[in-house]
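Only a single protein chain was left out; the remaining protein chains are all shown in position.
Chain IDs A and B follow the sequence of writing; residue 1 opens each chain.
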Amino acid sequence: MNRRPVFLITMLCFGFAFFYIPILSMMVYSFNGSRLATVWGGFSTKWYISLFSNKQVLAAAILSIKIAVVSATMATILGTMAGIALARFKKFRGRTLFSGLVTAPLVMPEVITGIASLMLFILMAEYLGWPSKRGFTTVTLAHITFSMVFVTTIVHSRLVQADDDIEEAAMDLGSRPWQVMKDITLPVISPAILSGWLLAFTISLDDVVITNFTTGPGATTLPILIWSKVKLGVTPDINALATITVLIVGIGVAIAGWLLNRAERRRELDAQLAYRDNK
Amino acid sequence: MTDIPAITIDADLQSASVKKSAEPSFIRIEGVTKKFGSFTAVNSVTLEIEKGEIFSLLGGSGCGKTTLLRMLAGFEEPTAGRIYIDGQDMTDLPPYERPVNMMFQSYALFPHMTVAKNIAYGLKHERMTAAQRDDRVRNMLDLVQLTDFAARKPHQISGGQRQRVALARALARQPKLLLLDEPLAALDKKLREHTQFELMDIQDKTGTTFIVVTHDQEEAMTLSSRLAVMDKGRIMQIGTATSVYEYPQSRFVAGFIGSINIFDGKVVSIGDTTTRVHVPEFGGDIEARSVEGIEDGAQISLAIRPEKLTISRTNPQSANSIRGIVRDLAYFGKDSLYRVALPSGHIVSVNSVNARRIGENERVADWEDEVWLSFDPNSAILLKD
Partner (left out) sequence: MNEPHHDSRFQRWFNRRGWIKITIATPYVWLILFFLLPFAIVLAMSFATRTPTAPPFSFGGDYPLLNTRTYHRLVEDSLYIRAYLTSIFNAVIATLMCLLIGYPMALGLTRVSKSWRNILLMLVILPFWTSFLLRVYAWMGLMGTNSWFNKLITSGYNYLVPAEDALRYIPMMNTNFAVVLVTVYSYLPFMILPLFANLEKLDFTLNEAAMDLGSRPSRVFLDVTLPQSVPGIIAGSMLVFIPASGELIIPSLVGSSSRPMIGRVISDEFASARDWPMASAVAVALLLLLVVPLMVYTYFDGKAHEKIKSSGGADA
């Protein structure tokens, strides 16, 4: 279509304004000198200083990252297994239940997952004695469970898209199914596994509701800390924290985008070279 | 297929086909059937292939050729029947335990491995030292002339080179049988011709038995020592390119390979060498070479290839001549195609080689000209169906 889709472009502009004005406003107000978070009182970096001197915030951030690393790693292992099981093993007993169990957490309201997990942990502590108290372990267990299905979704859809030819070729060349999995399938889907890990990591890092139910005293993650603060209203140091988060994520995404772009350009160049060599 | 009895064919053609001996064939496919649910992909196929042959399975899409190939490789289990290679029953062996390798239509190169690693992959399951392995890889690279590209990844080489890597990888394990699934389909026309001969050359050097699946009849005819034409899961005919082209045994094979004119007819009398056939379309009787198994008075089909018909303005005064009117003609340079209408309205294709250089107005026949078509009794094919 040669005519510019004016309406669509307008909607895009409006949409992106809607996306980013609240975030930009929050970033600007993080440099607000006033104690009243919504009234401008001159430029100041005091909220950043108070944030960095706040040991509670730092401890919560470290705990969050610890939980996210452990749960994302476990979720990736379990989720990849489930993805492989669903994509490659067409028939096994209880397959229908299994595929239900893998999709259900995706659509489950977090509140329900939260109270269900909490009741499980309380009853486990009561009757098994483990985990004896709620905290790192219970939060991590809950995070693994609800983030592994996202990994499964990514890995499964990648495996379904992948052509079976290369796996058959490896088998034809003498590899047993397990060797095919190790030599061919896993390396080929490794980018999907990596993005599964990243997704599980962010989901864990971001979670409030399920953590809120499954955590105990002494195990305050960063979202829980923010949650308990913002429930009381707008505070300027949260603005500063938000600004830092947005910047870290933004820079990370920009670097990832640049790397992807570079890889794609390199592939294009390779294809051109191959074409020339063939001439 | 066993239910179509073989016709007697020339002695020289016979010798070019299977050498019948007491020894069992190198590859034996016995009554193999494959069903997918209610759909029968391969229907009781029996086939014998000798060592060192290039054998083609030729047929349209959905004819069962790929399924048959995949059963040979071990990717599909036959619903019934057995497969023997070199005297060993392969039917229940998984692909990784068969002395068979396959070249995939998509090439199926491992994207994360270099060309050399791809070729070496199958060797890690062989009992051989690292030096032997490197040696083998070097030989294979040499064989397909890719030594300079050993360190490249598949996406860094061209389509033709990828095809050669796939071939080298499949040959590296020195399989008893190499299966090639549409080996040339992904290449452009020019490269395809060149690669065809390269493939034959490599087969000659290694002496490996090749089974090629293809839908391209020219490819099958050039490449193979023998070919099998398949349709709806059955083998319609097996033989050399010449015997399949010149002596088709069914309307399907006659029509599938090359183009052909087919008429309904009825046997009038059977002589020693020729059979008299009444063809209503011709408004008379014609003579055709006798074929075994055809009875007097039987309804049969008469088939004549376009290039076997001679076109002339005057009555050739031979036994098999028919009158018609030129409805259409196409000039291709080296030959011309005439579409001639018989009095019955039936259109006959005639191919005539332009052996002499002629001008625009000196053609054998022109639009709406009345012409005579004639053919040798030897060129007329009698088909039972």
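Remarks
Following the convention adopted for this analysis, contacts are C-beta pairs under 8 Å (C-beta built on N, C-alpha and C of every residue); 3 or more make two chains touch, one makes a residue touch a chain.
Everything quoted here is computed from the prediction, not taken from an experiment.
The omitted chain makes contact with just one of the residues A:I49, A:I122, A:L194 or A:L269: A:I122.
From the options A:T103, A:S190 or A:Q272, the residue with contact to the chain not on display is A:T103. In the complete complex, the residue from A:L194, A:V249 or A:A263 that touches the missing chain is A:V249.
Touching residues on subunit A toward the chain that is not drawn are 1, 3, 5, 7-9, 11-12, 14-16, 18-23, 25-26, 29, 36-39, 78-79, 81-82, 84-85, 89, 92, 94, 98, 100-105, 107-120, 122-123, 126, 141-142, 144-146, 148, 152, 174, 176-179, 181, 202, 205-206, 208-209, 223, 226-227, 230-231, 233-234, 238-239, 241-242, 245-246, 249-250, 252-254, 257, 261.
Convention: only the chains that are shown with their structure count from here on.
Rounded to whole angstrom, the centroid-to-centroid distance between subunit A and subunit B, based on C-alpha atoms, equals 56 Å. The touching residues of subunit B, counted against subunit A in their complex, run 73-75, 94-96, 100-102, 104, 106, 108-112, 121-122, 124-126, 152-153, 155-161, 169-170, 173.
Residues of subunit A that touch subunit B in their complex: 163, 165-166, 168-176, 183-184, 187-188, 267, 270-271, 273-275, 277-278.
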